[in-house]
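Here the complex is missing a single protein chain, while all its other protein chains stay put.
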Amino acid sequence: MTRKIMIVDLDRCIGCHSCAVACKQENGISLGVFYNKVRTVGPFGNYPDLELYYLPVICQHCNKPECVNVCPTAASYKRQDGIVLVDHNKCIGCQYCIMACPYGVRTYDKAKGVIEKCTLCAHRVEVNEVPACVSICPGKARIFGDLDDPNSEVSKAVREAGSFLHRFADVGNEPGVGYILKSRKWRS
Amino acid sequence: MEIQWTLLIFSLFVSLGMGSFAIVAITELRGIMPGIRLPGAITSLAALGIGSAASYFHLGHPEKIFHILGNIRSGIAQELIVTSIASAVIFVYTVLLWKDSAPDVRRKLALVGLILSPVVPFATGRIYVLAARPAWDTWLLPLMYVASAAVLGAFTMYLWIMLREPDQKTLATVNKAALLGQVAFTVTIAAYLIYVAMAPHPHSSRSVARLLTGDLALLFWGAVVLIGQLGPLFLTWRNMQGPPTSLQAGVPVSPASGGISGAVAATAENRLILAIMGLLCALVGSTAIRMIVYLIGSSVQSYIY
Amino acid sequence: MNNLNLTRRQFLKVAAVAGSAASLFPLGNEVLKGLATAAPAQPSDMKVIQSACRQCYGRCTINGFVKDGRVLKVEGKPGTFSEGTVCSRAFSIPQIMHSPLRIKYPMKRVGARGEGKWQRITWEEAWDIIIPKMKEVQEKYGGHTIVFNNGTGRDQLILMTMQKCFYEMGSTGGFGVGNVCKIANDDVQRRIVGNPCQFTGWDGPKTKTILMMGRALYSWGYYDWLTIKRAQERGAKLIVVDPRYTVAASKADLWLPVRQGSDLALILTFINMLITENRYDKTFVAQWTNAPFLVKEDGFLLRQSDLVPGGSTDQFIVWDETSNSIQHWDAKAMAWSSSDAQPALLGTHAVPSGKQYRTAFQALADSVKMWTPEKAAEVTWVPAEKIREAARLYIDNSPGACFMRGQKIEFSNHSSSKSHAIAIMMALAGNLDAEGGNLVRPDTPHSVSAVFQALPPHGKIRKETIANIKKYSLCPGQAKISGEIGGFAAATTRALITEKPFLPRVYWGQTTEPMAGSLDSRQVCEALKKFELTVNVDLFMTPTGELSDIILPAAHPNEVDRIEYPQSGHSWPAANTCSIRQPFVPPPGECRDDVDIIFDLAKRMNVDMGWKDKYHWFEFALAPSKITFEELRKKGHLTRPVTYRRYQTGKLRRDNKPGFQTSSGKVNLYSEDLKKDGWGPLPAYIEEPFSPLSNPEMLKDYPYIFFTGGRSHAYFHSEYRMSPFMREIHPFPTVEINPKTAEKHGINDGDWVYIETQHGRCKQRACLTTAIAPHSIHCDHDWWFPEKPVTDDLHGIFECNPNAIVSNDRVHDPAVGTSNYGGLCKIYKAEDGPPNGIYMTAQQLEAFMPKAPGRE
Partner (left out) sequence: MNELNTLELEQLFSFRGAIYQLLSRFYRREMDQELLNQLHQLEFEADITLPEILEGNRLLKIFLAQMGENALTDLAVDYAKIFLGAGPTCGEGAYPYESVYTSPDRLLMQNARDQAVAIYRSEDIRLEDSFNEPEDHIAIELTFMAYLCQKTSEAIRRNDEAAANSCLLKQRQFLQDHLLSWVPNFCADVQRIAATDFYKAIAMITYGFLIMDRDMTLGKHSTT
């Protein structure tokens, strides 16, 4: 089995939004729509005793994606390699998956009448390239690979991170993306 | 999340249609009040039509709807299927009624329709039962939608009955039905609120405080409670008292509902006006609670949108 | 013709319309030749072209994916210093190159300035207007009345060719970027150390401590962050000095939240601690700096000529502790008078005449004595223990601690002193050209960074101008900034307004937007209107372009050939790599390479550029590396290894003698040069004129410290406001306000607010964040709106731009012309809401509003 996944090392992320724009270019996303956004978590505290980190957010490519369960046309589906995709030929734009997504990472592209979201650059993964946001990240904060391969970079990163590996709140969907944060308190 | 008006209209009118048809079906099965069946059935069909049209406009690509059977486990697919079946049943029933033929078939169709009448609103409410949105993740929500359908149906049919000069027995029955529906609605709303208060992943956007004292207080207390619950309750109670003969009927009113009841008493020269007021109150109440459901329907964590 | 179901009636109609047209345009007319029948051109495959990004000056290596003359996308090119990474700005390249707003033809102004009436002309017509006028002005009023303006954009070769061309015409400069850019302080470092070492030169890969001042990470070359992060992972410490909790501060091991404009006090404290704790590198200071030189009462250094009539002026006197006698350092011979001399660093020493002289080092020690951490805490508002902690990290890790900075510390009326102090700090700590310290960038062929340093010799007019600079300068006796021999923006603006010392006549602007970036935008606007001829070379119609007589269309950086060489703020390997930049596609319309335009201008103005064209120049620049331009084009890049302590091996000097490329051959800790420029020979702290300490009574009306210049992750100064991608991630001019401060004024996050100084007000959108102190306000700089019509205040150049509310009538650094772009301000909610007509479908953009301090 393969399980393609992304790990983001938040200690390396400088919140420069380069990934967000790289993604827009790579995937030809409409203006006003993002697959990938960088949130600023903080600053917490009072000046000058502050703490913050940046949180790049994409589709979590959950292990048990609720968006797939609820999609009436099976346009949302999970591939063998773990990537969750939307087949635009089938998507009727009912937006039910947006309701089912715990993280607000799906969006309805009004112009196209379909759901848009991070594809983990599946078209690149298929030709053995990493997603655009991974390849250009100025902090090299993103790691991409196969979690089921114990020798992959992601597997190593997950092992090394230990208890510093964080995930978004799980409501049964088992989010896939992992966030490493050692230097600050995880608050997301 | 933002109010999804197309979906709201869909669920409101489908509920109204199914609620209305339930009463039509009851009259058919029990052989009473034949005069209201045709207007009732047509109202029901029309409501389903309006609801379906709204859902059509909700879709980005309705032309691809044939893919809908791609995932039968999906709440939306189920909702669409039961709505379609119900619409077909009611349509055939209405045609037969129009032609005044095949009474046996009609009775069977009425029975099917009666069974479907809580199922369809339940299905429309069920799609909201999602773990991603803590304020929705309860079966009380679809139950509330069923109760809402009962109220909407009762007050819709009330109007038709009033237009047909009903006898006292019919009136008493319908009054009872409306009262029951309304009480069920109030109870499910109360139960739902208790759930929301205890829901996991608490957040200010989906707190009960937002309803009771926050930015949604006016919508909740005014539209849901006062107009949506107390209004119909009061009107039903008024109806049960028999026709008001004059202003001096002197109904004792509570201070809280004094404004409305005063106005009602002043203008309620006949039951028709009471019926219209009742339907309006039911519509306002059912719309407002649906609006609230959307407004407190924030996801566990919302990052991009 | 079954397909054409036509009636005679219809035919007659077409015939009626077309008959006359046909008589004008019989088929086969010239118009149709626009489509020449030719051999079928094959659809081309997607090509990947290696090049460099010039959306800022980080010059990351990129690949362009090009098909049929269209840039489909850009990606980072791996295998170089930028390691395949690129920032968001790179992705605006296809949008900028293919923007419909591009100017593609030369144009002349037909209406009044700023009216927006333009007529397309040919290049020859443009030259026919420009050249006679320039020649006339040059003859009638002198070349010094020709002002040119080079911004930071596009690249350094443009800047250099412009300087070459215009100085040779007799121009003394003009607006330029010298006073808003790191090159002002580079110039100070040239005098102190011989070459820059603060901005570029920090040895990230080997360092133990990084002291970073006024630089977040978003200005340029984000790959620097990788170097910093790897250093941290190795155990190195990052100290960040910044008034704001920037991204760099958030990643730092120690953040010093210094009061804006007070950073020099910190450095002076570090120097004092180095001396009083006896932690300075004695060997280096004694042998390689002018610290042991004796100082006269008049503040100049004691020379042989002061002791012996007719003595040498190149021989500096020291006290030799070995022989207990005076000896000297001969700056010409680059030798001591006694080979085993042990020059005394401290104390006062008597010369044979009996007269007592302090050493320069003693003078320094005396001048910084007051700067204890406690004293610094009073000035900087940083607790003394934090200052001590930072000093410990820097001092205890020296040699091997490096310093790096952004440009914002230049924005001060005492930036010379600051640069001077930093150089002293590095020298005392033994970090100059040391492993892990700050490497001095030589201008010899030993370094690829020097590829463009060697310039053609000066021509006759230029020599004459330099010799009589007082007569020709726009700011006589001031500001000899590197690259600007006699002018800076504020002085030029003043000269235009007051016509003193003389009235400049011709303006040539290229890669620049002075109204956005210079002090007092409105005054700059008035000044620009006074020129007899204004030429602007740019890709887009800019506010300044709108005031021009002639617009010339420039090519985008990825439409031309160039060598990209290190110049900005990086460490190895970036600082030691030059790389290719070559076109993805040819320029559209009649756009031309900026450098070609200058060569063309030079030819028409009879200026000898030294080289016949850019390619000639490329070959010359690459010759020391034994590679041709075409080879570089294929190879992609060229990296040199790092070497240390090159002052010992002679690699820092053009004559290959050990030492530094300075007037004394040593690090001029004690600077006679700066003294001559109006500074003391040693750095001294000066409070900015409009600050809570210098002007407390002003706080009553203007209670907040106002400053600007934090860098955006989406823009490069005034550029890219027309890129949808960039506007999406940084949609509004944003003012950062502490929530406590905002609460006092009833300001909510996202409100539009006015920021008002004594000089005026501007409007920005509030971002409430604790990343800024309650006493301070920070504004985005250089905003204008291409979507606003020219008739609306020149595309809204004044409305949201904080540089429009800072007066030009203030103190400038006498040596380099820099000034503080801030002051004191008040803020209040803008009841009239956002600026009219700006691009903001709020619903869309609201969500894109970056939260502080994501944008700096």
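All chains are identified by letter, namely A, B and C, in their written order; residue positions are counted from 1 within each chain.
Everything below uses one rule, namely that a contact is a pair of C-beta atoms (placed from the backbone, for glycine too) under 8 Å apart; a residue touches a chain by one contact, two chains touch by 3 or more.
Being a predicted model, the structure only gives us computed values, none of them experimental.
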(message) One chain isn't displayed here. Which of the visible ones does it touch?
(response) A, C
(request) Check the options C:47, C:70 or C:744 and report the residue that touches the missing chain. (result) C:70
(message) Going by the contact rule already stated, which one of C:365, C:425 or C:541 would touch the omitted chain in the full complex?
(response) C:541
(request) For the chain that's not shown, point to the residue among C:501, C:588 or C:689 touching it. (result) C:588
(request) Based on the whole complex, identify which of C:87, C:103, C:256 or C:364 touches the chain you can't see. (result) C:103
(request) Just the residue numbers, please: which parts of chain A touch the chain that's not shown? (result) 30-31, 111
(request) Touching the hidden chain in the full complex, which residues of chain C are there? Just list them. (result) 1-29, 31-41, 43, 67-71, 94-95, 98-105, 107, 110-111, 115-120, 541, 551, 588-590, 722, 724, 786-791, 795
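What we mean here is this: only the chains that are shown with their structure count from here on.
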(message) As a quick test, compute the distance in whole Å between the mean CA positions of chain A and chain B.
(response) 40
(message) I'd like to verify one number: the distance from the centre of chain A to the centre of chain C, where each centre is the average of its C-alpha atoms, in whole angstrom.
(response) 37
(request) Return the residues of chain B touching two or more other chains; collapse runs of consecutive numbers into ranges. (result) 305
(request) Could you pull out which chain B residues touch chain A in their complex? (result) 1, 4, 58-62, 64-65, 67-68, 70-71, 73-77, 80, 127-128, 130-134, 137, 201, 297, 299-305
(message) If we count contacts the way the header does, which residues on chain A are in touch with chain B in the complex?
(response) 34-37, 39, 55, 57, 66, 69-75, 89-96, 98-108, 110, 112-114, 168-169, 171-173, 188
(message) Which residues of chain A touch chain C once you look at their complex with the stated criterion?
(response) 11-12, 14-18, 20-22, 24-26, 31-32, 38-40, 43-48, 50-54, 132, 135-140
